[in-house]
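Working notes, structure below.
For chain A:
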Amino acid sequence: MSTKIVDRKPLSFFENSYLPTLVSGLKVTWKHFKKSAIQGKPLTMEYPEQKWVVPQGYRGAPYLVKDQDNNTKCVSCQLCEFVCPPKAIRITPPGPNGAPADRKNAEKSPAEFEINMLRCIFCGLCQEVCPEEAIFLQKDYSLTGESREEMVYGKARLLQLGGIHGGIQKWKHKLEEAKEQEVFPVHAE
Partner candidate 1 sequence: MHASLNHYLVVSVLLFSLGLFGVLARRNLLIIYMGLELMLNAANLALVAFSRYNANLNGQVMVFFTITVAAAEVSVGLALIVALYRKRQTAHVEDLTSLKL
Partner candidate 2 sequence: MNVFDYLEPTTQFVIFSAVKIALVFGVTMTFVAYAVLAERKISAWIQDRVGPNRTAPPIAKYLPVIGPILVRLGMFQPMADGLKFLLKEDFTPAYVRKIYFWLAPAIAVIPAFLTLAVIPFGSTLGNPENKMVIADLNVGILYTFGVVSLGVYGIVLAGYASNSKYPFLGGIRSSAQMISYEIAMGMSVVAVFMVVGDLNLGAVIQYQAKYGWMVFHQPLAFVIFLISAFAETNRLPFDLPESESELVGGYHTEYSSMKFALFFLGEYAAMISASAMMVTLFFGGWTLPFISEPASSLLGGLLHIAIFIGKLSVLMVVFIWVRWMLPRFRYDQLMDLGWRRFIPLALGNILATAIVLAFISI
Partner candidate 3 sequence: MPDITDLLFYGFAGLALLFGFLCVANPISRSPVTSAMFLVLTIVSLAGLFILLHAFFLAAIQVLVYAGAVMVLFLFVIMLLELKEEERRKFRKFTVGAGVIAVAVIAGLLLQAVFKAVPFGTGPTVLAEGLTQPLGRILFTQYLLPFELLSLLLLVAMVGAILLTKKELK
């Protein structure tokens, strides 16, 4: 495919004098100046006071969650550690002599669970892969710290930040999904 050369319209004398450009430039700048300086409606937000409304499905920082009985949901299966692309997650399993899980329907919980937020790319694979639905990408987007060590979030901190993920009971929605799939829609062909 060859390049098509488009003829430019030759400028008239009036246009060549730069005056129309000046006027239109003044018009545009004045419009914006009026909006933000005189009417006081700039497009930007003043961050710490006004906060952005995070949309549904936003992928923020991954935190561990607890179930409705305030028990740790994570069972230290290490699937997330395995799947994590930047290797941001590090789980220390409890080991043979470790403490048992604090809920009845689980065998163990992690001795330590660390996410390095400097490495995390917020891809959401950990949430996707978790069989226990124990880790969720939540809506935090402003993670700050004064040192690298501080940005490695430990288990206690992750649980505290994640909070109780209300309403979600283990396997409940899987059951619903399964039930849905039992009723096949019958199409009249």
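What we mean here is this: a residue touches a chain if its C-beta (ideal position, glycine included) is under 8 Å from a C-beta of that chain, and two chains touch if they have at least 3 such contacts; residues count from 1.
Inclusion criterion for the candidates: all candidates are chains of the complex that A comes from, given by their letters.
Everything quoted here is computed from the prediction, not taken from an experiment.
Visitor: All of these sit in the same complex as chain A, but only one touches it there. Which of 1, 2 or 3 is it?
Guide: Among 1, 2 or 3, contact with chain A goes to 2.
Visitor: What residues of chain A sit close enough to touch candidate 2 in their complex?
Guide: Residues 21-22, 25-26, 28-29, 32-33, 35-37, 42-44, 46.
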